[in-house]
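Have a look at the structure that comes next, please.
Left out: one protein chain. Kept in place: all the others.
Lettered A and B in written order, each chain numbered from 1.
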Amino acid sequence: MSSAVSLQQASHTGHDVDHGHEHHQSFISKYIFSQDHKTIAKQFLITGIIWAIIGGLFSVLFRLQLGFPDTTFPFLEDLLGHWAKGGKISPEFYYALVTMHGTILVFFVLTAGLSGTFANFLIPLQIGARDMASPLLNMLSYWFFFLASVIMMSSLFTQTGPASGGWTIYPPLSALGDASMGSKIGMDLWLMAMAMFIISSLLGGLNYITTILNMRTKGMSMTRLPLTIWALFFTAVLGVLSFPVLFSGVILLLFDRHLGTSFFLSDIVVAGKILPNEGGSAILFQHLFWFLGHPEVYIIILPTMGIASEVMSINARKPIFGYMAMVASLFAICILAFLVWAHHMFVTGMNPFVGSVFVLLTLLIAVPSAIKVFNWLTTLWRGNIRFTPGMLFSIGFVSMFISGGLTGIFLGNSALDIHLHDTYFNIAHFHIVMGVAGMFGMFAGIYHWFPKMFGRYLNNTLAYIHFWVTMVGAYFIFWPMYYEGLAGMPRRYYDYANWESFKMFGGLNEFISVVAIIVFATQLLFVVNFFYSIWKGRKVTTLNPWNANTLEWTTPIKPGHGNWVGEIPEVHRWPYDYSKDGQDFIPQDVPVGENETRH
Amino acid sequence: MSQHTISPEITFAPDHLGGTKRIWKTFYLLSILTIFELAIGLTIYNIHKGAHPNASLVLAFKGLVCILTLAKAFYIVSVFMHLGDEIRNMIMTIVVPLALFIWFVIAFLSDGNSWKNLRNTDAGSKPDTHLVAPAAKEPGQKD
Partner (left out) sequence: MSTTAIPTGTKWWNGGRSPFNASYGKVMMWYFLMSDAFTFGAFLISYGTLRFSENYWVDPNHVFSAFPFAEGMNLPLSFVSLMTFILIFSSVTMVLAVHEGHKMNRKAVEKYIFWTIIGGLAFLSCQAWEWTHLLTHQHEVWINGINGAAGHVELWNTTVSHNPFGPEVTINGHQYATPGPVAFGSYFFEITGFHGFHVFSGVIINLIMYIKTKMGHFDQRGHYEMVEKAGLYWHFVDLVWVFVFLCFYLI
């Protein structure tokens, strides 16, 4: 660690000299083992997109089972072999699919794919730095993520299949190798992949924090930072402080699996035989997991909040409403994220008194969340709105955040949670507020910064189709699940047709599955648009296509390593001077005029 | 502004002119604190050896050791790691996040305590035998 830091430092002092112009670099050092933060961001993005396709495909597969439990699909046997004998997904593989869907989307897409992309891309560009504090560690961060991806991917091809204990890998399913098919080698690979992933997010997070603190250009005070940077800063803080706790949990779990310890195991009888483990507690693992797990959902949602704020202010041609309140609420969410983890465990046998403290702390989150929502709405209010695809996705994000977030207030009450836990109500809640909202924020960011990333535009027609189908489709998929959940339909069942009480939802499940397939197909449309536009999209011809204030638009259309050709611009104002003093926008590097009104 | 020998981000050359006196003083302090801790550890040992160990006395000594440990941690971080010499901004960004440990510790330990009660009372269905009476143990009976 230390030696790497300082090696980098040596080259760092030479930075300012090298970076003004492009060197002739080999293909490998320019595109593969690149230390340029923009290239690393694109690597994260494209790896994330590949993972998103896989994770999405998995959800389509298990939706097929849920929507059409009595139908056989012969093509599934061609695709999955012994996991779908006779064209019907086996129960073991169904659980593996659910587990991998959660793991992939939460960690590999919405954590690494989202933070990795936008933190790497935006931080140096928007704060006015040539690169990250330590480009070498930044590159290693991607390659540890790549290694994690390879390990996780390889678990899909093992004889006994990938991990299947749910993405939360609760013991004893995850601790006992013989508990299920997915508890064998698949679980070990899962744990190793997560260890690599944690190292990656740690290297990334440390870099983001130090870069934001130390590398800001002259005049870029903390209160002049764009909200994206504030959001990414708090995201990195969350990651750096919470991932280590999961790391501890992973290590203890590996001990339980292979060295005969009993951290999470006690009083277990398997097939009439008492296991020798005693004294452990499965709830302990849940505590350790959710100490990460809860900050993790904010690691997903905070960057998208920042992206939405930025994109909405730019496209409403109005300053963001309540900048300091936005920063303060991000900070409050960041603190509360560490205090509320056990609201995921109300009914697991946790101390109910401690649970009631967690209820109080959990419901407090509604306050900063509401502040943010009101500020977004007031930013839009009487704005001169341009409905670009990025803007549409930002507004969609706010819609999802409201409708998904409100149901969180239901679930945060331990009394109501007795009824609602582990039902489709819960599924609908976290998919809307974390999954769909997170994806919407990510799409908003991609549509908005694609011109800066690749020097070309995405196709607008395809983008509008993508937005409307996804927006309507997402509500069609998840809204009915609230009703199913209120009626008591539990999650993680393989086949609901076997239960008299859930038979009536057969038609609804079928409907959800059909919409899910349509929405998934629309995402493929986006992927086509993305890769087509990288090479064939309309070229960007102006430096500042969105008329935005932030510093990334002062760089050349395709900035080289080092970002700015000459001096890094100095900053003289906050980034939200839109529609001010009769001017449409005033970029951050324009000095303050004599008669200018203060914001 | 003086030299930028280490890094361009450093505006003012840091002051390192102090002697080694402070380091040795801290070393003696840490040694004394450790010896104190050991003495308390041995006291607890001797209390346990007695016929009727005084539980609250043991608890008080254990609390004292915890405080001494925090004092040691303070001196290591502030003198050996030179955090005390950094500027206030930095000290705060390091120290404040550690406050998260307060709730971290309270929530975990109180939950552990609750599992013990649940186990002893069969999830509340019978009185806690460990609190009711020191029942005569069968020979060889394990707790």
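Of note:
Convention: a contact is a pair of C-beta atoms (placed from the backbone, for glycine too) under 8 Å apart; a residue touches a chain by one contact, two chains touch by 3 or more.
Just so it is clear, the structure is predicted and the values come from calculations on it, not from any experiment.
In terms of the touch definition stated at the top, the absent chain reaches A, B within the entire complex.
Summary of contacts with the chain left out: across A:262, A:423 or A:563, the touching residue is A:262.
Even with one chain removed from view, subunit B keeps its contact list with that chain: residues 1-3, 5-7, 9-17, 20, 23-24, 27, 30-31, 34, 37-38, 40-42, 44-45, 48, 62, 65-66, 69, 72-73, 76-77, 79-82, 86-87, 89-90, 93-94, 97-98, 101, 104-105, 108-113, 115-116, 119-120, 130, 137, 139-143.
Interface with the hidden chain, as seen from subunit A, comprises residues 1-3, 5-6, 8-10, 12, 127-128, 133-134, 137, 202, 205-207, 209-211, 213-222, 224, 240-245, 247-249, 251-252, 255, 259-263, 276-281, 284, 287-288, 291, 571.
Going forward, only the chains that are shown with their structure count from here on.
Residues 7-9, 97, 100, 103-104, 107-108, 110-115, 118 of subunit B are the ones that touch subunit A when the two sit in their complex.
Those residues of subunit A whose C-beta lies close enough to touch subunit B in the complex are 9, 12-13, 16, 214-215, 237, 241, 281, 283-284, 287, 291, 338-339, 342, 349-351, 353-354, 357-358.
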